[in-house]
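Below is a slice of the complex: some chains, not all, each in place.
Note that the chains take the letters A and B in the order they are written out, and that residue 1 is the start of every chain.
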Amino acid sequence: MQNLRSRYVFHPYMTPVAIVGANGYSGEELCSILARHARVRLVAVTSRQHAGKPVSQVLPRLAGHPAVEGLLFSEATAEAVIASGAKFAFLALPHGLASEFALPLLEAGLRIIDLSADFRLREGDLYKEFYGEDHPAPDLLPEAAYGLPELWREKIKDARLVASAGCYPTSILLPLIPLLRAGLIQVEDIAVSSASGVSGAGRKAETSLLYAECNESLRAYGLPKHRHLSEIEQELSIAAGRSVVITFVPHLAPMTRGIHTTTFAKLAPGVTLDQVTSALQVAYVEETFVRFSQALPDTKYVTGTNFCDIAVRFDERARRLILLSAEDNLVKGAAGQAVQNFNLMAGFPETEGLL
Amino acid sequence: MQNLRSRYVFHPYMTPVAIVGANGYSGEELCSILARHARVRLVAVTSRQHAGKPVSQVLPRLAGHPAVEGLLFSEATAEAVIASGAKFAFLALPHGLASEFALPLLEAGLRIIDLSADFRLREGDLYKEFYGEDHPAPDLLPEAAYGLPELWREKIKDARLVASAGCYPTSILLPLIPLLRAGLIQVEDIAVSSASGVSGAGRKAETSLLYAECNESLRAYGLPKHRHLSEIEQELSIAAGRSVVITFVPHLAPMTRGIHTTTFAKLAPGVTLDQVTSALQVAYVEETFVRFSQALPDTKYVTGTNFCDIAVRFDERARRLILLSAEDNLVKGAAGQAVQNFNLMAGFPETEGLL
């Protein structure tokens, strides 16, 4: 009912940012986080479907927040984003589309945090193998930073283009990377079973995502070559120093948010559980958003937060290591991680807006 | 409101049966199935907590069914069960308690279908290792049949005492047994990730099972040595002809019913996926309650039924076999399987009351 953004005081130190594709689940979560971010001014949010409508009408959760007061959805064009004066743009678009925005926005001097998979692979060939088509902007791949701050913090700080890490990959990489870097597990013996909440599939009008189809339902899908395997194995291989191929089985679970990942692995010869525990402790003791502890992870402890919880167990009888992790697919798995990357790029405290 | 079991006509061909412990989830499901079973007359249902109360009051779902009209809960004693004239008794009790009923009931000439874990292991030592106490009735172990009809049909038919197979074990054994029998997979390389609905934990007033603790929550538990491993490995070892040790990670998922199991395995040298598929097809083509098909199992397709759905996929990149299975933990995983066993024991069509 207020017709101007009157209550939202823009301090000069606030950085103007834009969200491209703000009405999907990740985009909405981005709006929600950035609306509370002390150093950010939302200058443009775009939506093909809702251009011209008030954000507070399309996303009623956000109504009443000063940061979206009077804010209308813009056209989903690079021109509109550039015209808004944004210095940073978050791209929350389906894969393939993000590339179309990246080039003109970069040319106009914006820095980009892309939540899609478009720039997560270092090689166009790998993209083609998993996505079935040529990469739309292969020249940008070399400079894109893989946006998992716990792994690539320094590169992210200076990047023009950050490919924020995916939801499944984050939950799989965080427990495994320190072990592969230290050579503590056998690279050929990794099998992963993950379960995701339904928001992970996006706000798409598909019968299989209806409430009555997902409630009281647990099912595997996307077997055996899920697209996210490409970025997972890319990062695991870098950490291990040699090619890593894993088996990955994603499941859909009857919940809105959350990913739980259970990883089976085998210790390298002579390695003890203590070494594993130490490696994880050392890796994450200084990391705010990775909580490595004795307790078994539970998605309900991380939903709505940017934390990824990790635990480890050893099955002595079968001599097998079990890694467990949990995160909110829309926060640490998407929007929260994107803001964490943004904070690094902008030189803000890494936790700003995220605690 | 009716005070006599007037509408429930007892035909002479109906077999009198009793349910001991009828107010837990498995017991209630048993009541529900047996109330519709054309060849069964429910002559006694027991409950320590509710003795003397009408079944229709304690289990309101069942109110109005002729089979429970006027039926009151009996005392939970062997004497009460024997006095009811039952020829068969289903024991739906916590582990440890079933043994107390088994001996006197068998002595009185009843045949028993036990839904607890008490008689599933062939050796008392194994029981002690996993349950932490001496087996209360070790003399009965040799004669008890493991109640998974698809594996032990002939033995079940003649048994006085059938230990109906557990929920996790059923979902794990059905896909694996045919492969181990045929030597198609490597016995030392089996890892299992299962997710169960909350009813699997029983109707227990525990904080961790509250709605607000389980909703929007997915978590592993019982790591790494779940009690059900004992019966699972016992049966896998028999099938393989040598000792099998597996890793098993159970999870609690936010749904009332259903178990979904994902099993990782490796093909034995020289074995092809076709051989695996054939072995499963041959094993189950004549089995009504095992549906082996191309489609990925989904718990929603089996809840409320006695079916176990199975599928197989092969991850060519990692050379790993993925077996998927789904069942209703309270039906094929408990009460339905118990009735299937009962049908075999009583000489009734195996599907009676279950389709």
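Following the convention adopted for this analysis, a contact is a pair of C-beta atoms (placed from the backbone, for glycine too) under 8 Å apart; a residue touches a chain by one contact, two chains touch by 3 or more.
Keep in mind that what you see is a predicted model, and the values were worked out from it rather than measured.
Asker: With 2 copies placed here, how many are in the full complex?
Answerer: 4
In the analysis below, only the chains that are shown with their structure count from here on.
Asker: From the C-alpha centre of chain A to that of chain B, how far is it in Å?
Answerer: About 41 Å separates the centre of chain A from that of chain B.
Asker: In the complex of these two chains, what residues of chain B are touching chain A?
Answerer: Chain B residues touching chain A: 191, 193, 195, 197, 213, 215-221, 223-225, 245-247, 249, 251, 253-258, 260, 262, 264, 296-300, 303, 313-318, 320, 322, 324, 326.
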